[in-house]
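Left out: one protein chain. Kept in place: all the others.
Entry: chain A
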(Lines give C-alpha, C1' and ligand atoms only; values in the text may rest on other atoms or scores of the structure.)
Protein backbone atom coordinates (compact mmCIF):
# COMPACT_ATOMS: atom_id res chain seq x y z
CA UNK A 1 0.00 0.00 0.00
CA UNK A 2 2.87 2.34 0.72
CA UNK A 3 4.00 2.09 -2.92
CA UNK A 4 1.07 4.21 -4.05
CA UNK A 5 1.80 7.01 -1.62
CA UNK A 6 1.34 10.35 -3.34
CA UNK A 7 4.38 12.48 -2.76
CA UNK A 8 3.24 15.79 -1.36
CA UNK A 9 6.68 17.27 -1.13
CA UNK A 10 6.90 17.10 -4.93
CA UNK A 11 3.64 18.93 -5.35
CA UNK A 12 2.55 20.55 -2.10
CA UNK A 13 -1.15 21.39 -2.36
CA UNK A 14 -1.04 24.09 0.31
CA UNK A 15 1.12 26.39 -1.78
CA UNK A 16 -2.15 27.54 -3.34
CA UNK A 17 -3.35 31.01 -2.27
CA UNK A 18 -5.01 31.27 1.10
CA UNK A 19 -8.55 29.90 0.93
CA UNK A 20 -11.11 32.70 1.29
CA UNK A 21 -13.50 30.72 3.45
CA UNK A 22 -14.40 27.34 4.84
CA UNK A 23 -16.27 26.25 1.74
CA UNK A 24 -13.20 26.75 -0.40
CA UNK A 25 -11.13 24.90 2.19
CA UNK A 26 -13.24 21.82 1.54
CA UNK A 27 -12.18 21.86 -2.07
CA UNK A 28 -8.54 21.39 -1.03
CA UNK A 29 -9.26 17.73 -0.25
CA UNK A 30 -7.91 17.62 3.24
CA UNK A 31 -6.55 14.29 4.24
CA UNK A 32 -8.35 12.27 6.90
CA UNK A 33 -7.08 9.16 8.53
CA UNK A 34 -8.02 7.00 11.46
CA UNK A 35 -6.32 3.85 12.62
CA UNK A 36 -6.53 1.67 15.68
CA UNK A 37 -4.64 -1.35 16.88
CA UNK A 38 -5.16 -3.40 20.02
CA UNK A 39 -2.98 -6.01 21.62
CA UNK A 40 -3.84 -8.48 24.33
CA UNK A 41 -1.87 -10.67 26.70
CA UNK A 42 0.52 -13.04 24.99
CA UNK A 43 -0.16 -16.56 23.87
CA UNK A 44 2.72 -18.87 23.13
CA UNK A 45 6.08 -17.22 22.69
CA UNK A 46 4.87 -13.78 21.64
CA UNK A 47 4.91 -10.63 23.78
CA UNK A 48 1.38 -9.77 22.72
CA UNK A 49 -1.25 -10.88 20.27
CA UNK A 50 -3.29 -8.74 17.93
CA UNK A 51 -6.94 -8.49 18.88
CA UNK A 52 -8.17 -5.52 16.88
CA UNK A 53 -7.14 -3.57 13.83
CA UNK A 54 -8.99 -0.77 12.10
CA UNK A 55 -7.83 1.68 9.47
CA UNK A 56 -9.49 4.27 7.26
CA UNK A 57 -8.43 7.10 5.00
CA UNK A 58 -4.71 7.81 4.81
CA UNK A 59 -3.87 6.23 8.19
CA UNK A 60 -2.62 2.67 7.92
CA UNK A 61 -1.04 0.18 10.28
CA UNK A 62 1.42 -2.49 9.22
CA UNK A 63 2.20 -5.45 11.44
CA UNK A 64 5.64 -6.69 10.48
CA UNK A 65 6.79 -10.11 11.56
CA UNK A 66 9.58 -9.44 13.98
CA UNK A 67 11.53 -11.47 16.44
CA UNK A 68 11.13 -10.40 20.02
CA UNK A 69 8.53 -7.74 20.69
CA UNK A 70 5.28 -7.43 18.81
CA UNK A 71 5.31 -4.34 16.60
CA UNK A 72 2.81 -2.09 14.91
CA UNK A 73 3.99 0.44 12.34
CA UNK A 74 1.92 3.53 11.64
CA UNK A 75 1.89 4.86 8.13
CA UNK A 76 0.39 8.05 6.71
CA UNK A 77 -0.18 7.32 3.02
CA UNK A 78 -0.82 11.03 2.34
CA UNK A 79 2.95 11.42 2.65
CA UNK A 80 2.75 14.25 5.17
CA UNK A 81 0.37 16.59 6.90
CA UNK A 82 -0.92 19.83 5.46
CA UNK A 83 -3.20 22.46 6.93
CA UNK A 84 -6.60 21.05 7.84
CA UNK A 85 -5.51 17.42 7.66
CA UNK A 86 -6.57 15.29 10.57
CA UNK A 87 -5.06 12.01 11.73
CA UNK A 88 -6.29 9.92 14.63
CA UNK A 89 -4.19 7.03 15.83
CA UNK A 90 -5.06 4.88 18.77
CA UNK A 91 -3.49 1.86 20.35
CA UNK A 92 -4.53 -0.37 23.22
CA UNK A 93 -2.30 -2.62 25.26
CA UNK A 94 -4.47 -5.11 27.09
CA UNK A 95 -3.47 -6.41 30.52
CA UNK A 96 -0.01 -7.96 30.40
CA UNK A 97 0.66 -7.09 26.74
CA UNK A 98 4.03 -5.81 25.63
CA UNK A 99 4.38 -4.21 22.21
CA UNK A 100 6.02 -1.36 20.33
CA UNK A 101 4.16 1.12 18.17
CA UNK A 102 6.37 3.06 15.80
CA UNK A 103 6.03 4.81 12.44
CA UNK A 104 7.19 3.90 8.97
CA UNK A 105 9.08 7.15 8.39
CA UNK A 106 9.55 10.68 9.62
CA UNK A 107 6.28 12.63 9.42
CA UNK A 108 6.41 15.86 7.42
CA UNK A 109 4.35 18.91 8.29
CA UNK A 110 3.88 21.19 5.29
CA UNK A 111 3.27 24.88 5.00
CA UNK A 112 -0.27 25.94 5.76
CA UNK A 113 -1.77 29.29 4.98
CA UNK A 114 -5.00 28.31 6.64
CA UNK A 115 -5.86 25.98 9.49
CA UNK A 116 -3.48 23.79 11.43
CA UNK A 117 -3.07 20.11 10.73
CA UNK A 118 -4.24 17.98 13.62
CA UNK A 119 -2.90 14.73 14.98
CA UNK A 120 -4.53 12.96 17.92
CA UNK A 121 -2.73 9.98 19.40
CA UNK A 122 -4.54 8.01 22.03
CA UNK A 123 -2.97 5.22 24.05
CA UNK A 124 -4.68 2.91 26.51
CA UNK A 125 -2.38 0.77 28.62
CA UNK A 126 -4.00 -1.71 30.95
CA UNK A 127 -2.69 -3.23 34.14
CA UNK A 128 0.72 -4.87 33.91
CA UNK A 129 1.04 -3.98 30.20
CA UNK A 130 4.17 -2.34 28.83
CA UNK A 131 3.58 0.16 26.05
CA UNK A 132 6.34 1.58 23.91
CA UNK A 133 5.43 4.56 21.72
CA UNK A 134 8.30 5.29 19.37
CA UNK A 135 7.21 7.31 16.35
CA UNK A 136 10.07 8.57 14.21
CA UNK A 137 10.75 12.29 14.15
CA UNK A 138 8.40 14.98 12.88
CA UNK A 139 9.88 17.43 10.37
CA UNK A 140 8.17 20.81 10.32
CA UNK A 141 8.66 23.12 7.36
CA UNK A 142 8.52 26.88 7.30
CA UNK A 143 4.98 28.22 7.82
CA UNK A 144 3.74 24.83 9.00
CA UNK A 145 0.92 24.64 11.52
CA UNK A 146 0.36 21.59 13.67
CA UNK A 147 -1.71 20.79 16.74
CA UNK A 148 -0.77 17.41 18.11
CA UNK A 149 -2.04 15.61 21.18
CA UNK A 150 -0.88 12.49 22.94
CA UNK A 151 -3.37 11.19 25.49
CA UNK A 152 -2.26 8.14 27.43
CA UNK A 153 -4.41 6.38 29.98
CA UNK A 154 -2.62 3.88 32.17
CA UNK A 155 -4.17 1.51 34.68
CA UNK A 156 -2.73 -0.21 37.71
CA UNK A 157 0.91 -1.13 37.20
CA UNK A 158 1.03 -0.30 33.46
CA UNK A 159 4.24 1.16 32.05
CA UNK A 160 4.75 3.54 29.16
CA UNK A 161 7.87 4.61 27.32
CA UNK A 162 7.16 7.42 24.87
CA UNK A 163 9.26 9.53 22.53
CA UNK A 164 8.60 12.52 20.31
CA UNK A 165 11.28 14.27 18.30
CA UNK A 166 10.82 17.40 16.21
CA UNK A 167 13.13 18.79 13.54
CA UNK A 168 12.78 22.29 12.11
CA UNK A 169 13.13 22.22 8.33
CA UNK A 170 15.82 20.48 6.38
CA UNK A 171 19.11 22.02 7.43
CA UNK A 172 20.90 20.27 4.56
CA UNK A 173 18.80 22.35 2.18
CA UNK A 174 19.49 25.55 4.09
CA UNK A 175 15.86 25.79 5.13
CA UNK A 176 15.07 28.15 7.99
CA UNK A 177 11.80 27.96 9.88
CA UNK A 178 10.88 31.56 10.58
CA UNK A 179 7.13 31.20 10.81
CA UNK A 180 5.60 28.32 12.67
CA UNK A 181 2.56 27.34 14.65
CA UNK A 182 3.52 24.19 16.52
CA UNK A 183 1.84 22.82 19.60
CA UNK A 184 2.37 19.38 21.04
CA UNK A 185 0.37 18.38 24.08
CA UNK A 186 1.03 15.30 26.23
CA UNK A 187 -1.30 14.13 28.94
CA UNK A 188 -0.51 10.92 30.80
CA UNK A 189 -2.99 9.66 33.37
CA UNK A 190 -2.82 6.73 35.71
CA UNK A 191 -6.14 5.43 37.04
CA UNK A 192 -7.67 8.73 35.98
CA UNK A 193 -5.16 10.96 37.75
CA UNK A 194 -2.93 13.24 35.66
CA UNK A 195 0.66 12.19 36.39
CA UNK A 196 2.54 13.90 33.59
CA UNK A 197 1.74 16.79 31.28
CA UNK A 198 3.91 18.48 28.74
CA UNK A 199 3.02 21.32 26.39
CA UNK A 200 5.45 22.38 23.74
CA UNK A 201 4.49 25.67 22.20
CA UNK A 202 6.65 27.04 19.42
CA UNK A 203 4.64 29.75 17.73
CA UNK A 204 6.06 32.61 15.71
CA UNK A 205 9.64 32.94 14.50
CA UNK A 206 10.84 29.52 15.60
CA UNK A 207 14.46 30.12 14.61
CA UNK A 208 14.62 33.36 16.63
CA UNK A 209 12.83 31.81 19.64
CA UNK A 210 15.14 28.80 19.64
CA UNK A 211 18.19 31.05 19.44
CA UNK A 212 17.39 32.25 22.98
CA UNK A 213 19.65 31.08 25.81
CA UNK A 214 16.86 29.45 27.88
CA UNK A 215 14.98 28.12 24.83
CA UNK A 216 17.27 26.38 22.38
CA UNK A 217 20.63 28.15 22.27
CA UNK A 218 20.46 27.91 18.46
CA UNK A 219 19.18 24.33 18.30
CA UNK A 220 16.98 23.24 15.41
CA UNK A 221 15.83 19.87 16.73
CA UNK A 222 14.40 18.80 20.06
CA UNK A 223 13.02 15.69 21.67
CA UNK A 224 11.43 14.40 24.83
CA UNK A 225 11.59 10.85 26.12
CA UNK A 226 9.37 9.88 29.04
CA UNK A 227 9.05 6.65 30.94
CA UNK A 228 6.15 6.32 33.33
CA UNK A 229 6.26 3.37 35.67
CA UNK A 230 6.68 2.51 39.31
CA UNK A 231 10.30 2.51 40.44
CA UNK A 232 11.71 4.14 37.30
CA UNK A 233 13.60 6.60 39.55
CA UNK A 234 15.93 3.74 40.47
CA UNK A 235 17.24 3.80 36.89
CA UNK A 236 17.98 7.54 36.74
CA UNK A 237 21.72 7.03 37.12
CA UNK A 238 21.64 4.54 34.25
CA UNK A 239 19.79 7.05 32.05
CA UNK A 240 22.33 9.76 32.88
CA UNK A 241 25.24 7.43 32.17
CA UNK A 242 23.82 6.61 28.74
CA UNK A 243 23.44 10.33 27.94
CA UNK A 244 26.98 11.09 29.10
CA UNK A 245 28.35 8.25 26.97
CA UNK A 246 26.52 9.65 23.92
CA UNK A 247 27.84 13.21 24.31
CA UNK A 248 28.14 15.03 20.98
CA UNK A 249 28.92 18.51 19.71
CA UNK A 250 25.85 20.72 19.55
CA UNK A 251 23.86 18.38 21.80
CA UNK A 252 22.31 19.44 25.11
CA UNK A 253 20.43 16.91 27.18
CA UNK A 254 19.40 16.09 30.69
CA UNK A 255 17.40 13.58 32.66
CA UNK A 256 15.40 13.73 35.85
CA UNK A 257 13.17 11.31 37.73
CA UNK A 258 10.60 11.63 40.47
CA UNK A 259 7.27 10.10 41.47
CA UNK A 260 7.32 7.22 38.97
CA UNK A 261 8.47 9.41 36.08
CA UNK A 262 11.65 9.69 34.07
CA UNK A 263 11.90 12.72 31.80
CA UNK A 264 14.70 13.19 29.27
CA UNK A 265 14.99 16.36 27.20
CA UNK A 266 17.30 16.60 24.22
CA UNK A 267 18.25 19.49 21.97
CA UNK A 268 20.59 19.63 19.02
CA UNK A 269 21.83 21.92 16.31
CA UNK A 270 21.98 18.85 14.05
CA UNK A 271 18.93 16.66 13.42
CA UNK A 272 21.07 13.65 12.55
CA UNK A 273 22.95 13.89 15.84
CA UNK A 274 19.65 14.07 17.70
CA UNK A 275 18.35 10.98 15.90
CA UNK A 276 21.56 9.05 16.58
CA UNK A 277 21.46 9.92 20.28
CA UNK A 278 17.78 9.00 20.58
CA UNK A 279 18.44 5.66 18.88
CA UNK A 280 21.46 4.97 21.05
CA UNK A 281 19.63 5.98 24.20
CA UNK A 282 16.63 3.78 23.44
CA UNK A 283 18.79 0.79 22.55
CA UNK A 284 20.80 1.06 25.76
CA UNK A 285 17.83 1.94 27.94
CA UNK A 286 15.68 -0.91 26.68
CA UNK A 287 18.54 -3.37 26.14
CA UNK A 288 17.14 -4.29 22.77
CA UNK A 289 17.40 -3.09 19.19
CA UNK A 290 14.94 -0.58 17.76
CA UNK A 291 12.26 -1.70 15.31
CA UNK A 292 13.75 -2.26 11.87
CA UNK A 293 11.98 0.78 10.34
CA UNK A 294 14.29 3.02 12.37
CA UNK A 295 17.27 1.63 10.49
CA UNK A 296 15.85 2.08 6.98
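Throughout what follows, a contact is a pair of C-beta atoms (placed from the backbone, for glycine too) under 8 Å apart; a residue touches a chain by one contact, two chains touch by 3 or more; residues count from 1.
Keep this in mind: contacts and distances are computed from a predicted model.
The subunit not displayed here is recorded in UniProt as "Urease accessory protein UreF", chosen from "Aspartyl/glutamyl-tRNA(Asn/Gln) amidotransferase subunit B", "Protocatechuate 3,4-dioxygenase subunit beta", "Na(+)/H(+) antiporter subunit A" or "Urease accessory protein UreF". Screening A:122, A:170 or A:265 against the full complex identifies A:265 as the residue touching the chain left out. Across A:35, A:177 or A:253, the residue that sits in touch with the chain not pictured is A:253. Contact with the chain not shown here comes from a single listed residue; of A:68, A:156, A:217 or A:231, that residue is A:217.
Listed here are the chain A residues that touch the chain not shown: 183, 185, 187-188, 193-202, 209-210, 212-217, 219, 222, 240, 252-259, 263, 265, 267.
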